[in-house]
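Note that one protein chain is taken out, while the other chains of the complex remain in position.
Each chain carries a letter (A, B and C) given by its place in the written order, and its residues are counted from 1.
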Amino acid sequence: MNTFGQYFRVTTFGESHGPAVGAVIDGCPPGLELGVEDIQAELDLRKPGQSELTTPRKEPDRVEILSGVFEGRTLGTSITLVIFNRDMRPYDYSKIKELYRPGHADYTYQQKYGRRDYRGGGRSSGRETAARVAAGAVARKLLAAKGIQIVSFARMIGGVWLDAEEPGMREEPGRVAANPEGERIAALRSDIYGSKVRCPHPETAAAMEGAIQAAAGQQDSVGGIVEVRAYGVPPGLGEPVFGKIDARIAQAVLSLGAVKGIEFGDGFSLADMRGSQANDRFTTGSDGQIMPETNRAGGMAGGISTGLPIVCRAVVKPTASIGTVQKTVDAAGKPVDLAIEGRHDPCIVIRIVPVIEHMVNLVLIDLFLAQAAIQGWA
Amino acid sequence: MNTFGQYFRVTTFGESHGPAVGAVIDGCPPGLELGVEDIQAELDLRKPGQSELTTPRKEPDRVEILSGVFEGRTLGTSITLVIFNRDMRPYDYSKIKELYRPGHADYTYQQKYGRRDYRGGGRSSGRETAARVAAGAVARKLLAAKGIQIVSFARMIGGVWLDAEEPGMREEPGRVAANPEGERIAALRSDIYGSKVRCPHPETAAAMEGAIQAAAGQQDSVGGIVEVRAYGVPPGLGEPVFGKIDARIAQAVLSLGAVKGIEFGDGFSLADMRGSQANDRFTTGSDGQIMPETNRAGGMAGGISTGLPIVCRAVVKPTASIGTVQKTVDAAGKPVDLAIEGRHDPCIVIRIVPVIEHMVNLVLIDLFLAQAAIQGWA
Amino acid sequence: MNTFGQYFRVTTFGESHGPAVGAVIDGCPPGLELGVEDIQAELDLRKPGQSELTTPRKEPDRVEILSGVFEGRTLGTSITLVIFNRDMRPYDYSKIKELYRPGHADYTYQQKYGRRDYRGGGRSSGRETAARVAAGAVARKLLAAKGIQIVSFARMIGGVWLDAEEPGMREEPGRVAANPEGERIAALRSDIYGSKVRCPHPETAAAMEGAIQAAAGQQDSVGGIVEVRAYGVPPGLGEPVFGKIDARIAQAVLSLGAVKGIEFGDGFSLADMRGSQANDRFTTGSDGQIMPETNRAGGMAGGISTGLPIVCRAVVKPTASIGTVQKTVDAAGKPVDLAIEGRHDPCIVIRIVPVIEHMVNLVLIDLFLAQAAIQGWA
Partner (left out) sequence: MNTFGQYFRVTTFGESHGPAVGAVIDGCPPGLELGVEDIQAELDLRKPGQSELTTPRKEPDRVEILSGVFEGRTLGTSITLVIFNRDMRPYDYSKIKELYRPGHADYTYQQKYGRRDYRGGGRSSGRETAARVAAGAVARKLLAAKGIQIVSFARMIGGVWLDAEEPGMREEPGRVAANPEGERIAALRSDIYGSKVRCPHPETAAAMEGAIQAAAGQQDSVGGIVEVRAYGVPPGLGEPVFGKIDARIAQAVLSLGAVKGIEFGDGFSLADMRGSQANDRFTTGSDGQIMPETNRAGGMAGGISTGLPIVCRAVVKPTASIGTVQKTVDAAGKPVDLAIEGRHDPCIVIRIVPVIEHMVNLVLIDLFLAQAAIQGWA
């Protein structure tokens, strides 16, 4: 299944070392102002080589729009976004062709399909996520027009945590936080991407950088936790029963190879609470608007948005590609010592932050269109 | 979206206090031996009133097969399973009709649809999951024919943890654990459902019972963590890129209202590891079979099964319906003190254990059929 | 695929001699007034035994609503409609169990699934279409609220044609015909179902009756042509490129077992025209509204509605079940002489008229919701 979404349907394609990666979007409303620069700006947040903390691979990641946009606006027809793979320098793949790299999908693709593109990760490469970001950039513009904004950031890297009470992170109760001024969120997003590690708190960010460099110095890698917050989501998004907002976000985010878990609101902490603590009680804001008083459930009830921010956290495993020698086997089952050379990210959290944000953009636009279809009848 | 699955498509219906709940299965292979008793046996694992720890509501939950089965075997046509709601005693709903119960979906359904079935949870009720179990029972039989068996159990309830090293839980390395004798898994499953709290270790189970009773005595509820293990899954299941096995299980399990998070393999612990620790290295079993030496990734790589057991854990929030007085508001926004009377589960973990198992059954049969469609061409 | 539709998704189930047939509707907007009587009224148009021209089988076809409706309005949740099969009198099926009836799907179901419900047509029976009518009745109510009305009628039966220029059938040019007063269409529909053969012109209807009786007297059956006209369809419905309005209607109508062809507008006659004749030129109505001057394309251009009536015709083959002796073979391949006894329709056109109408209702509501989802963005 290379397609995501029921209403805003994104189909991605491409292998890491093939001619291109890209996406086709079907179901985008017509009339949206959209230019290459809108998409490029988001791709640039993900592209490698932005600091010494990411792989120095050169992937200019220039997106082209092949269809669906005319005179600067979407036509309502399918939109095709393509990023040609340009840094395809000759490389001797014979070394890894017959190997199953630990933590990678070489073995499972081979088992599933009986063959694989062994030049890098092929379809299982993180490079595939560039297409998701490109599609997410379109979703982001649509959502912004409805007052919805999403940020994601590094909540933890290599054991270094961002304290929830940091400036910019604090949740004001109720409506104000639910529909915050765009400026505040935009500023927060700007702070996040101004940080090499995608953490808006400079001191914490510095400590995270240190953790990454320590691991990188030992030819190793670190993992972390990414938090996502969606602001301005109106009440009523989410489709019972299998399209609950958390179910859809979980699928979206877990479909990233490096993510191994997700939790919403207070998440795993809820296992230890009693109902009297865990329940979000309803209250009435100063403007008469009913809303939950707390947000332990992460902006939803029964899988439908409440109007409070959607909040979730995803765990990102440490990068599988490391320079340290690892024992593994080749395709014949013979033991091999493998030290992965070359250009790899010592901490994939940094580059996955915008990808996760855009996966949530894709979920929310899909649920928004689903709701739009049934509204206004009675 | 009341439909789950691409190849084995399950559409559920029904409100908790309406005439019936049920499911239609489309895409079930023909020729499977299937009787009401196969489905009833699974429903009985979920039904209330099995011990003093669950709601004393009487829901006999008798399933009927309305289509798709003839002479004891599936026809290949759509299979309809219906459970009529029988315990519909007269009740004065005027009390809750205008209230938004904390932790429930009353408010969000009202916001989404402009109306709701206020007699209990309606469509958002846990009762809807009976239909999932019924459909899952069919998937379970199909999977069993291919040597795949799934168990789920309470890993933690109310702060009481089941130690991973308990008998029956231990993972032998490699192929043996991947394709265990059906007997061992069947015995484990039997132990699980022999326990009131769905925990196969008697001493732990007793402590969990105590925790539930302590909360119940205070008109409160507790949450917990459910673990799922799927044995005998062949390598190659999981559909890149959005149908990864973990992405699909995450959607399936998070689509249960009480679940607020999920993790696979070592899950959130991976955030703190280095790549050299987290990577599952490959080895060769005594039978020459290549397999991961460890199972930190929970039975998959790149979202495709490795042949080792699929392992995940889901967090279940404490039951929202509690007898304790809670402050909330009515539909007009006026503050109200609410003490939910009546028959509720002090710990929903117990009854959600089989539901989660069956959601994973639904995912695996869907991925199995997806793989069957493309195999054998070249 | 037992599901039809992308936005208004209808899943049907049931075998002709099993416990029930029915449908689950997913994606119906909330708030629609809906009662059993709305659905029953449509089912009654299709049910057998309405005149001596249809099978005397007693199928009271009482529909029950199992979910999705509360306090007389749709909830937005999945709606389940069930018709229990009540006329299940004991019958010796051993005669046909091992036979492949000419014109029926016995052989192909056996080949496809390796088994079949041999008691009548099973899943391939026309009885399955009762579920479609039930679902279509819901679509019809939704469309009526938007000013869209569909009629279908017998254009030809057994060689007797209804002349296109008959009262009630004439197409006034332009807007008037495009948005006719509901009363005129309602009266036409009433005339159609007031006729035993579903033909609104009494003299023609009488001749059609004669043709049917002539065939029935010879233990034979006749076929015919059904015409559908959808009025009040706004411009803009139809989804490029595979969801064109004609493509979707074609799928919908050809999914009826007895239909073997369909044409839109001037249909097969267009093969003989030149472009200068076939093209619908645009003009401006007295109200300034642009519209096609003619309607040779049947209410569409490029698969999107123009605002003029959607017009199509479907060919219905003669009923396969006839009393005449036919040569065929049994499951072992041995020649057999078969005379089908019992209660069959000498002309299935009569009963398929409302079914085709409702299939078009299902298409149009689906396309309407699709359009609603993307409108109003820019």
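Simple rule for what comes next: a contact is a pair of C-beta atoms (placed from the backbone, for glycine too) under 8 Å apart; a residue touches a chain by one contact, two chains touch by 3 or more.
None of the values given here were measured: they were computed from a predicted structure.
Between the chain not shown and the residues C:18, C:200, C:318 or C:354, the one that touches is C:318. The hidden chain makes contact, of the residues C:79, C:205 or C:262, with C:262.
Touching the chain that is not shown, out of A:24, A:308 or A:338: A:24 (per the contact rule at the top). The chain not shown here touches chain B at positions 6-7, 27-33, 73, 76-77, 142, 145, 240, 369-370, 372-378.
Mapped onto chain C, contacts with the missing chain fall at residues 1-4, 6, 12, 100, 102-109, 111-114, 121, 123-124, 128, 156, 158-159, 215, 220-225, 235-244, 246-248, 250-255, 257, 260-268, 270-284, 288-290, 292, 297-298, 300-307, 315-322, 324, 326-329, 333-335, 370-371, 378. Residues of chain A in touch with the missing chain: 1-3, 9, 11-15, 18-22, 24, 26, 30-31, 64-68, 70-71, 73, 75-80, 82, 112-117, 122-123.
To be clear about the criterion, only the chains that are shown with their structure count from here on.
Chain A and chain C have Cα centroids lying 46 Å from one another.
As a whole-number value, the distance joining the C-alpha centres of chain B and chain C reads 40 Å. Each chain gets one centre point, the mean of its Cα atoms, and the points for chain A and chain B are 26 Å apart. Multi-chain contact residues, meaning those touching two or more other chains, occur in chain B at positions 1-3, 12, 112-114, 123.
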